[in-house]
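Presented below is the structure to which this report refers.
With one protein chain removed, the remaining protein chains of the complex are shown where they sit.
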Amino acid sequence: MAHVSQALAAALAVGLTLASVAHAQKRYGPGASDTEIKFGQTMPYSGPASAYGTIGKTEAAYFRMINERGGINGRKLNLISLDDGYSPPRTVEQIRKLVEDEQVLFTFQTLGTPSNTAIQKYMNARKVPQLLVATGATKWGDPQHFPWTIGWQPTYQHESQIYAKYLLQNRPNAKIAVLFQNDDYGKDYLMGFKDGLGSQGQKLIVAEASYEVTDPTVDSQIVALKSSGADVLVNITTPKFAAQAIRKVHDSGWRPLHFLNVVSTSVAAVLQPAGLDKSVGLVSVAYFKDPTDPAWKDDKAVHEYFAFIKKYYPEGNPADGFNVYGYAVAQTLVQTLRQCGDDLTRENVMRQAANLKDVELPMLLPGIRINTSPTDFYPIEQVQLIRFDGKTWVRFGEILSR
Amino acid sequence: MEALLHQVLSGLATGGIYASLALALVMIYQSTNHINFAQGEMAMFSTYLAWTLIDAGMSWWLAFLITVAASFVAGMAIERLLIRPVEHAPLLTVVIVFIGLLVIFNSVAGWIYSYTIKSFPSPFPAEPVFGGLMSAHELGAIGVTLVVLVLLYLFFRFTPLGLAMRAVAQNPTSSRLAGIRVGWMLALGWGLAAAIGAVAGMMVAPVIYLDPNMMSGVLLYAFAAALMGGIDSPGGAVAGGFIVGVVENVMGAFVIGTELKLTVALLVIIVVLLVRPSGLFGKVFVTRV
Partner (left out) sequence: MRVKAQARWWQIAGLLAALALLCALPFVLSNYRTFQVTLALVYAIVLLGLNILTGYNGQISLGHGAFYAIGAYTAAILMDKFGVPYWATVPLGGAVCLVFGFLFGLPALRLHGHYLALATFALAVAMPQILKYRRIEDWTGGVQGIVIIKPDPPAGVPLNQDQWLYLLTLAVAVVMFVLAWNLIHSRVGRAWMALRDHPIAAEAMGVNSALYKASAFGISALYTGVAGALGAIVVQFVAPDSFPGLLSITFLIGVVIGGLASISGAIWGALFIQFVPNIADQISKAAPWAIYGIFMIAFAYAMPTGVAGFLRLIWSRVTRRAAGFGKRA
């Protein structure tokens, strides 16, 4: 009997050892090692879109913080962030440098729809994960054709369809005016809005006006939209123009039902310059907390965020919504990499990015979770409608999913 | 009809923005025969300086005076230190230096102040006028532009200093022979242009918000306005600014739609230049063999 139990014990011991060895087996792709995970991104640190560059700086600061706390599974995060000036040829050049020269494991938060379009084919052909791209264009959630590309934020079309549905339900006889930025971001929103209205609903649109990023003001567009007699305004503008538009709408005596896109909802960066009293009644959606909103004044997550900015990115503006965005995406990446464990191959990174289940981040609104699967490449698909009351954004309705 | 009036007024307001920077361009051209492409960015940088002072608690007018004075000195310094080495270089080489200045100012402003927009206060009351079609500030800004225009005109036309500066721009060699300190005239021209730019920036920022790219879009229109009105005529430049503003708005609202507004506005300007190659109010130079 003793022999049998001894043999069993030995077998068990051997089996367990083998199992743990298999489990602890590390697998590395390019850029990954025992001590570091190297990944890259391109950001517009110069040029007309340089306002977005702060996203890259926030993310870099966040990874510095993680590194100071020991890294992920003992490995330091090494982000190589290059400037592409929002110019697609330069994006191609820099991404090729990152993939071929620097041999990064994956790219993270490459910014801009044209920039990402320029590299999408290349990344998928080379099987390099193009993670959490910094654009809300709808076309990034296409695992069937582009299994190596995944976005993060709720798409522009999703958001504008929500506005469309709201109008169809609550203001079926509205006269709608739309102001949009004449680029992929603006046009994607517009398309989503029109799709949401349907062919009948589209007749409700009485005026459309676009502007270029190089235009000094949008006052002329607002004047034109007002004189169309519209009583609803859908405002698809980036922060500077949003502030101008909000102020001009109010000053010209127009009081439409005013939808503002999520990119420009920061209280301190947009509404205060526009005038808080002039922003009353604005409707938008949100998926993360605005740290400058008095509603979150005692919120622990917001305090942590402020402390983080103060310590690791002191020259950054904590009120800038872009910085909150960067903070939250960086956290998503950290979650993904944690899930990878010791299997840091490109395939596994992509697999884990497509395997995020009910991830909650401190700066996301309560109830909003990140979910991905091999057929669902839209990590965040929930938003909540919000209305500005002169001091803060008040959430109303339930959390809406795509 | 009412809509047209609205657009015209809005166009005058925007046109005032173009006109104010166009005056700085005219100043620099009248005194140095160069068009300084960095004028817009210098104006933006001056405005940030003013913002820093106001943010620290200073009153608007005191900050205004200090900024204008500091910009004047800085403009002179830039001319003496940075432009002097290429004084005798070919024209396009000097243009490269201007472009270099442009990107340096833009980049440094973004680095120091970040790209989030900042509110810039206005010295004028806040109530809208004309039934909400124009703000008191926009009206006041136009007024300030016209005052600067009159001062410029009087300066160039009726003061010996203004005459000396124009002489230096047109014929430096003869001017030197006539006893004019050419170098200091050029520096003075840069200083005045920088000062005018600072005024323009502080008038413009309350309307379009302060950020490092504030003047990038304005510069092209100001350039176009100055040339269309006649680069050697301050009055022409201001008129050009207003015309550009109104035409752009009216075209965008009634003729071609906003999707081609910029293209059509530029087309109109080019056509005007083709018909009158020296600008609407500029002097025509005839070269004879």
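Read from first to last, the chains carry the letters A and B; within each, the first residue is number 1.
One rule holds in what follows: contacts are C-beta pairs under 8 Å (C-beta built on N, C-alpha and C of every residue); 3 or more make two chains touch, one makes a residue touch a chain.
Quantities reported herein were computed from a predicted structural model and do not represent experimental measurements.
Q: May I ask you to name the displayed chains that the omitted chain touches in the full complex?
A: The undisplayed chain, in the complete complex, is in contact with A, B.
Q: Among B:L4, B:A69, B:V103 or B:A178, single out the residue that touches the unshown chain.
A: B:V103
Q: Consider the whole complex, including the chain that is not shown, and state which of A:E100, A:E304, A:E347 or A:E398 touches that chain.
A: A:E100
Q: Which listed residue (A:E59, A:E159, A:D184 or A:E381) would be found touching the missing chain in the intact complex?
A: A:D184
Q: With the missing chain put back, which residues of chain B would touch it? List them for me.
A: On the side of chain B, residues 35, 82, 85-86, 89-90, 92-97, 99-104, 106-108, 110-111, 220, 223-224, 227, 231, 259-260, 262-263, 266-267, 269-270, 273-274, 277, 287, 289 touch the unshown chain.
Q: Need a quick check: the contact residues on chain A for the chain that isn't drawn.
A: Touch with the absent chain occurs at residues 45-48, 81-83, 85-90, 92-93, 96-97, 100-101, 112-114, 117-118, 120-122, 182-184, 187, 212, 214.
Definition applied: only the chains that are shown with their structure count from here on.
Q: Quick one: which bits of chain B touch chain A in the complex? Just the residue numbers, please.
A: The contact residues of chain B facing chain A are 2-3, 6-7, 10-11, 13-14, 17, 107, 110, 114-119, 128, 131-133, 135, 204, 207-209, 211-214, 216-218, 220-221, 248-249, 252-253, 258-259, 262.
Q: Can you name the residues of chain A that touch chain B in the complex?
A: Spelled out, the residues of chain A in touch with chain B are 46, 48, 50-51, 53-54, 182, 209-212, 214-217, 219-221, 223-224, 226-227, 239-240, 243-244, 251-253, 269-270, 272-273, 315-317, 319-320.
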